[in-house]
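Before I ask anything, here is the structure I am working with.
Rest of the complex left out; these chains stay put.
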Amino acid sequence: MDPYIQLKDVGVTFGKDVVLQRVDLSVEKQGFVSIVGKSGTGKTTLIKMVAGMLAPTEGEVWIQGEKVKEPHHDMTYVFQKPVLLEWRTLLENILLPIELKRKPTQADRDKAKQVLALVELAGDEHKYPHECSGGMLSRAALARALFTSPNLLLMDEPYAALDAMTKELLQVQLLEIAQDYNPTVIFITHDIQEAAFLSDRVILIGDQPSRVMQEYTIPFHRPRKKTLKFEPEFLQVVKQIYQGLETL
Amino acid sequence: GTEDEVVKEEEQAASKELHKMKMASWSKPIAEQSNLFLAQEKEWFTDAGIEFEYVPGAGGGDAVKNIIAGNADIAFADLEAVLLAVENGADLKVIYNIYPHNVFNLVSLNEQGIETVEDLRGKDVGVYSFTSGTYQNLKLLLYNAGMTEEDVHVIETGVLNFGPLMNGQVAATAATDTGLYDAEQKGLEAVDVIEAKEVLNTPSDVFVVTEETFEQKQDLLIDFLQVYRDSVNYTIEHPDEAAKAAVDTAIDGQDQARNEEIIQIRNQVSVNEQMKEKGLGWFDQALIQRVEDTYVEMGLLEEPVGIDTIVSNELVEQLQ
Amino acid sequence: MKKMKPTMIYSVLLFILLLTIWELVVTVKNIPELILPKPTAIWMNLMTHLSSGYFLSHINATFIEVIGGFLIGATIGVGLGFIVSQSRTLREILHPYIIASQAMPKIALAPLLTLWFGYGFAPKIIITALISFFPLFESTVTGLSLVDKDKVALFRSLKASPLQILMKLRLPSAVPYLFSGLRVAIVLSVVGAAVSEFIGANKGLGAVITTGMGMMDTPLMFSAFILLTLMGIAMYHLIGLLERVFLKKYDYSRRDQE
């Protein structure tokens, strides 16, 4: 079977800066792949191409056997910097994707509130973005992405602005969601433990220009529990990735 | 090099002797004033020690205001503007009768069947603007027919006033002789014309100065009027030369043939029987008095302004 | 009663000072009323004609033209702005005509318009609309085009149609600029209405101005100026009020001072 997502010999150049070169990568259907790498190596650039928001300078990106030319219809992209409309409350922001398809119903609104509760924003649904903290905005953007249950979920450091507790909670929730309806996920993070905890595979990109330096398969079956994080084998995997990053 | 210097000095002396004479006009420099441009071209003003300057305006009111404000020495304006200004407190002297004939008329298409002013009752009538002689002379015609503004529907149609007439939007339009000529050239045909001079042959345009200028610059004014009168006489003899002078100077003067036609029309209204005797520029005081009386009667003036002291032949009498 | 703000007091004091200087200059230099009337003379004229009811029908006519012209002009300005910001092709095709409509002096167009549309309100409203739409058009185009790139990316990722991007993103982002354009448009509507009345009108404050000129009644002309100015100020503040009341949320996060 063809992989769900495939990057074939992809290169990206901005002006005279070659950012990515000869990137080959494939993600199987319903796979969960994390991408790690130093700041400025091209993680966001890479995920944007999969999202259909940026055309590669060289090579091709394929999704479900089709060349990517525009955003995939069943995809949700969580931007690195949360993007919310200032003139809408959080709830109205969450409802935006639905609104672009049809008039939201009361059921939609109820569901939106549930998703907001999931990211610990219950009670904040009528706040405007300028009344929210940085972490609240990240969570609201996350809620908007989860609301539509897309089959392809692209997430660019969604948990970077969260405290340890909330982050852990949302990691577990994401695992549950993945278990539930099995989307294909590409997840960018700086937190190696997080990458290992969530993914089937962790891809390390780097070097100049960046390419795929290393792939780590995470050998723990699902469903995974919170306690996995304290098991020695898990810590071993994390350490291994960490060392991979360090050698760059 | 002494000779050169002497020449230079002479030139300087000559230029120092020149006195500025700003003439505020009711219009931009246009072909019907060709005699002025001819006089400039032939340097008659300079010869008379005058440095002539043309101050343009939009309407006689502008011209009169320009002399009151001190922007000009003498105004080329319609008599109505002068009288209104006097009524509003200005001290003015009318010193030269430029066009002794009333050039205003009321034009309608034949198909409208308007033969008398009475036929206009209840209809739309166009005027250039409320600031122009077309409006006052329409009032005069109405008054003469025992009507008032209320009996017709007066509309400001702008300078392009024959357009609405041809388009059937007004039953008649108040105009001037040259306006009618131009419109006929542009395809206006079969019209009825009611001429305002049949009712009251008011002088159309006059030279007017402030009382102050009149007192202080008599000699200069006489010199100016002399040049003006001479240029009119010359233009009557040689309309072709004037038409040529207008080509470069008049803003509407590119068409020399039209210039000549327009000049001919103006030449005709620049003289009357009396002037043949008394010279150009002469006022018939009896007529002038009748103008004031009529204007007071028809309400254009609230009360008599003493026109006999305002309009004076004093300077004209000193011309050759 | 609300207490007067100190700026209001300064403003009024300044106004009185200016009027006093004006009155003094005219009196001392003995400037004829024809050239520049005294403020007191203008005031008297204004009061006389107001109490006689002379101005009423004129204010009324001008007001109708201002409102009509503004509404049409605003619709055209915003509408064209929308169209043009959606399509580069249309922009390039339409632009010359739009600029032509502006570079032409509308008062010179007036006689032609009366030829085509008669002497009623139509040509006046057309002129008013023509004068008022352009600044609003430019504000609309600029406002609609200057949108946060990240938000455009968001909408693209959500597969929003260009129309949805226009209505749900560009329009809300452009609100403050639309209002800026509307404020200019309403004031220009007032001058547009007055100008349109210079030709082919016997009602309206513009017609009063030409009558004042024709009768050499300069104070009357100034009275009409004053009424036009008051109308303009009132309209301007009306738009400001609308903006503050209804659309505050659209610039809450951006405008940092009231």
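By letter and in written order, the chains are A, B and C; residue numbering begins at 1 in each of them.
Please note the rule applied: contacts are C-beta pairs under 8 Å (C-beta built on N, C-alpha and C of every residue); 3 or more make two chains touch, one makes a residue touch a chain.
These numbers come from a predicted model, not from an experiment.
Taken over the complete complex, the protein chains occur as A x2, B x1, C x2.
Here is the rule we go by: only the chains that are shown with their structure count from here on.
Note on chain placement: the centre of chain A and the centre of chain C lie 51 Å apart, centres being C-alpha means.
Measuring from the averaged C-alpha position of chain A to that of chain B gives a distance of 86 Å. Touching two or more other chains at once is no residue of chain A.
Within the complex, the chain C residues that touch chain B are 32-35, 110-112, 114-115, 118-119, 198-202, 207, 210-211, 213-218. Across the complex, chain C is touched by residues 59, 61, 64-65, 68-69, 81, 84-85, 87-90, 124, 129-132, 135, 153-160, 163-164, 167, 169 of chain B. Interface residues of chain C, counted against chain A in their complex, comprise 150-151, 153-161, 164, 168-169, 172, 249-250, 252-254.
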